[in-house]
Every structure is written in C-alpha cells, then in structure tokens.
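The complex appears here minus one protein chain, its other protein chains still in place.
Up next, chain A:
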Amino acid sequence: MSIVTRGFGGRRDDPGDDVPPGQFVTQDFPVLSTGPTPSVDEAHWQLAVHTETGAAHRWSWDELMSLPAEDVTTDIHCVTHWSKLGTTWRGVSLDTLFADVETSADFVMAHSYGGYTTNVPLQDLLDGQSWVAYEFEGEPLEPVHGGPARLLVPHLYFWKSAKWLRGLVMEDDDQPGFWESNGYHAYGDPWLEQRYS
C-alpha cells in the first residue's frame, strides 16, 4: 500500500479469500463482446476440432447433445474486475470431446462464430478443467452470453471462455488470439493477476 485515498471507505461486501486479487463480486452477469452478438442457429451449428495433421473431428448440435453432459458449479472472473460466484452450467467436458483426438501439439486456438479467437494451452482444457457449455443456471445459454454454446475455462480470466464456440485448432506454438494481440496476457491466471501483457 503506497497511498491512501482520502474519504474512501469501501463497501466491504467482498467475501474475502474466494475472490482473486483486484476483483469485486457482482450479482449481475455483465456482457463484454467486441462486436454484435452473432445469431447462430442450432440447426446449422457445428463444432470442429482440427489437429496439426489436418484431421478434423466434427459434432452437430444433436451429436453434442447426445454426449454425456456434466453439471458444473464454479466461480468466474472477468479481467474487467468482476467475479461472479457459484455460477451453474451444463455442458460437455473437453475430455469427452478429445477422447479420440490424436495430437502432439500443446496449444489450442479457440475460434468463435463472429471471428473471435483466444489461445489456451491444451493441458488447461483437459482433466476436468473445461467444458463446452450450453446451459446457464438451468436455462439454454442466451446468445448475449455465448449461446448456443461457449467454451468454459473458469480457472482463467473469462475472455478465455470463448462465446459462440465453433472450433478448436491445435497449434504447435502459443499464438496470440484476439485480446492477447490487443494488450492482454497470453495466459490469464486471475490468482496471479495476469491481466495485461
């Protein structure tokens, strides 16, 4: 602590250790998107995993729905300083989607309908750490929050949880995605406050 802001007391409703440094708790679900919300019809929705050999694994909406789903309760942390605690989601684990994917590449670029991209190491997506989520708080995920389906990687800042997910492309090198090319951290661990590059 280097300075004191005269007259500032703070509201002090933070629950303490549950929240990473520099975050505050909100009951809202703020929306941060770089452009218009794309309209993605489930009938034409498709998710693909592309590996470095050119192999592709694809799922239609019905195929995604036929995969085993998991219910997830987790805190989420946005780089713009809000955290939302105890959010509930339903979706398919990336472990399930990657069960038959053969790759020796270490990095993944997530691609969204609308053109957004974000990079995540593969080891951060596996072992029960990420999902393709299609329900939020028991309801179909709204388009404004990334519906019909978004990536959910709650242990990283939420810009890594790409909305309107359409593809995961394996990469040998850790290339920057959209925000990572616009001043934000390549990895984005909220507990280490890895906000900016």
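Some observations on this one:
To be clear about the criterion, a contact is a pair of C-beta atoms (placed from the backbone, for glycine too) under 8 Å apart; a residue touches a chain by one contact, two chains touch by 3 or more; residues count from 1.
Quick note on the criterion: contacts and distances are computed from a predicted model.
Between the names "Oxidoreductase", "Heme exporter protein B", "YeeE/YedE family protein" or "Putative iron-regulated membrane protein", the one given in UniProt for the chain missing from this structure view is "Oxidoreductase". Counting over the whole complex, chain A has residues 1-12, 21-22, 24, 26, 28-38, 80-81, 114-115, 142, 144-145, 178-179, 181-183, 185, 192-197 touching the chain that is not drawn.
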